[in-house]
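Structure in structure tokens, see below.
Complex shown without one protein chain; remaining protein chains in place.
Per-chain numbering from 1; labels A, B and C assigned in written order.
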């Protein structure tokens, strides 16, 4: 049967690339993927999937780093203006732009989930002739939003895979779940979907990314490692302003609280059990030169090679932030802005998918592992699946890049889209085949 | 003769208030007083004064805290649209909006200078019925610029005085200089005028402000004290960005340099010889949560009850700013953004003007001194005049206020305009009279 | 009568100097003045005064900066070995080395108190030929304790005055109180005596110092000003040690808590109402290079030109010390180690004593005021007397010095002892004379 699948996929190449370019052109950043998610939902519905969106798949209480209501509304309007079906957009109010499609095959079998992320970066896309999306007319028309991490490709692969499996419906067993996640950038979206329980019944869970660490077509690994557990948070100090010349002692200085916090945060002791990280990436404080600053915001993140180390960093960070508030008599509010776990793939599933990759003849080099070198909130899905007894694997498919991830000139070789779609189709057949 | 002068001034009351309201309506902030200065230059010329503007009275190298070229150009255009004579505006390019008018009387005598400031604040004027300028239709039409410190009144008083003295030309001796200074807010403008030498020949120098510390009509002092010497500066740190998870050690952290500087700046030792102040009013650093911050700006100021103490604070501040740059391998650029000296009035002139005020019967209460409670760059003129052997006095004329200085609802009793004009007219006659 | 008194005092010159040199030779630091206080108590008893010592005049709960029990015992033993009467030493256990002598004259009249301090400094006296106490054989035999502030002279003056007044008993009215205070150095002793209520009934209170600010024989002031209110405190942080290489994250770092506190303490905002001071004079932390430091001590002080400003500094300091403990998960204990108030002399008494000084013909120059330039806990007595309706004055008598106060080569002109004794005798007669 595999041969058939391969041909089916190859025949969809044009449509796959066209879809990716359409998404690229209408890039939508985290929690504003109204058009993208509407297209996904509409397509899955058309293919016969049971589709859930909005509150059904997103727990509003666990959403992190959500834009203001005003921004959300203006992006909803933009999405509709750019062709999104108002019916779907209406279900996604408040930024609840997640989509899940489920297809039960006739024969019983395992539940297999594929997860794809949909959001763009907060990047202004390059307007250079050498930048292909610009040259060929599919650069983002949404200023300040750009697919600079390949999620446009991921979504297009996901939709292609969904179509392939729908067409092969009669030859498969079990259940397939397609999870289209918003807000992976800033690791803000996965937790809200996990919280809805949508992967609690999953036996096999597969994640995928293009080109991180693997910069050549023909390379891949079924065993992506090095996920750093991370917590993102914003800390806001509120003090009391005062005239810096006339009555400085009556002020309560939020800037000095923030500065003291920043230095001491970076001085948190290293952890002997693995790597840790802390970064205060942004500090903004004060309004005028001659006013004791009454407002300060810190945007920071902690990381660790294990969730325990990240937790150690996060707790120490909270204590320091709070103590700095006490020190300067200012108020502190802390808001979670994102998070990801550390996770290790399940060796059995890795081995099984390596066999699939090997047999596929798609790759010159299948690496035993590859380091993602950062954080991915797909780990929250993976962690939950493993806790419930399922198996997980996060695949990396190599591709040449025009510029690094998150760069305004980022672009990838679209051949990798086909390769990835072929690989996943065969993986699906492996996991969902009738005995 | 005084009686005549008094009548002359009183007859100009309507015109004085009209002038003030016109300036109020077309408020222009520091270094953008193109319309105001054009009106001043045109009026002085019409009255027979020798008028100098632009480069003649402003040393570009000593201008501090100048807006961007783009802003200057847009404000020039606005000024012309609001009636400024392009001839004058053309001479004031680059923000050189200072004006001096000189009148030599027939008989020899001393050189007497009067100084007035012209700029508005960066304040959005209140649009409330209870706010008279709004209610009576002369609130600022220039959004974000508002005369909330009374400089509109100062300028109107100056023009009235200039007219009075021009009309009394034959009865006076010596020379009178009218100095209309831009950019007093942020103490940015005086130094550039002093640097042109325009007060080097002045025998008597008189400055004036309305309503600081004296909140009642009928109060005044000829001996304003408590000028805090001050230095305003911006410090910019430039480092190297890096991914906070993947390669933090390759970054050069401008945020931590700024935070370390901020705390240690505030820890500069107190000075045993008088009061000192330091304030980092603004700190802005970093671009993204997961990037080692490569950019930071600090907006700060030092103060002292003497210029020596301020100098001590400023030098310590520079050292700390520089050391923090070394500590974090980042580059530092420091830009002066403003400054003022400490200054003490000349007792002889104070006593002489107190006699004038006493005889004028304008005031119920003439106070021996009054504290300005802040910084004024008029002190640069005063310091220079004293260094050259002249005498100086800075007068304060009381007035009821609708709200404090720099408040968006600031307004004063226009009766004080007449009082101040009457007082200065008599002071001028005293200092310039044929013996 | 005054003439008589003057002759009486002059006749005691040899004895006065001998007494001072004996005290100088047996210098005793704060709370260990067992020999000095025993001599004082014995002398006053012999002269007919009612004498109170130990618990009668010292409130143990308010004693600050007391040496360890072991040190106290060894100094008691030393005192006895150096001739102190064990009877008196026994009453002064725990360092309660204060003495008060009271004499009621036959006729009713006011209560007049004279206060003298007895303690030496923690200074190793110079062993140089040029240093007179060494050359003439009365340098301190108690290593590490030296009278480098003239309290030996103060005590000797006090005893001479007590003798003069006892001898003139029949010619005086009212009551005289002699207060010999321990532990003025570090401003540790006065509060414990005030707390016993011993000056609650005082009508006139007189304090005295030699040579601060007045470096010439023949100068004096009855109006010493510039007392800085102050608080001395020790802060101890206790954390948890850990191996810095193997498990640094398990430590709780007292050194970093102390360092953070130190910097932020110095960054406490200046106060607009007067001068403030803060100093962390000593910081000692840690035990070994490769151990996370679990112990740190800070010795610090705050000051202010008013008690309110000192209180502001002290409260801010406490908050910062506490917040730094929270920040590093360490424990904090704070111990008061000394304190003094700000105080202003009573103008009436100052004027009256100026007349005494003037008539005495002892001085070439009587200054309207003189700045003590530091802190003195005599202010606690003065504050209390004023609160209870009495009058106070703190006199300064000029003298040439061999080296500054607290210098190991400090010495003064002994002629000033006689001058001071003469002055105080006449002041006593003035205040205690039968109408």
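Everything below uses one rule, namely that contacts are C-beta pairs under 8 Å (C-beta built on N, C-alpha and C of every residue); 3 or more make two chains touch, one makes a residue touch a chain.
Owing to the predicted nature of the structure, the values given are computational and were not obtained by experimental measurement.
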item	value
Of B:235, B:267, B:298 or B:432, the one touching the omitted chain in the full complex	B:267
Candidates C:80, C:283 or C:318 - the one touching the absent chain	C:283
Given C:19, C:118, C:199 or C:244, the one touching the chain that is not displayed	C:244
Contacts of chain B with the absent chain, listed as residue ranges	246-249, 251, 253, 256, 260, 264, 267, 269-273, 292, 312, 319-320, 322-324, 326-327, 329
Touch residues of chain C, complete complex, unshown partner	186, 228, 230, 232, 243-246, 248, 255-256, 258-260, 262-263, 266, 277, 279-293, 296, 299-301, 303, 337, 373-375
Contact footprint on chain A, counting only the chain that is left out	263-264, 266-267, 269-270, 272, 275-278
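As a working rule, only the chains that are shown with their structure count from here on.
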item	value
Chain whose Cα mean lies nearest the overall Cα mean	B
Homomeric contact chain A-chain C: same or different residue positions, threshold half	same
Between chain A and chain B, centroid-to-centroid distance (C-alpha), Å	54
Residue list for chain B, restricted to those that touch at least two other chains	263, 266, 277
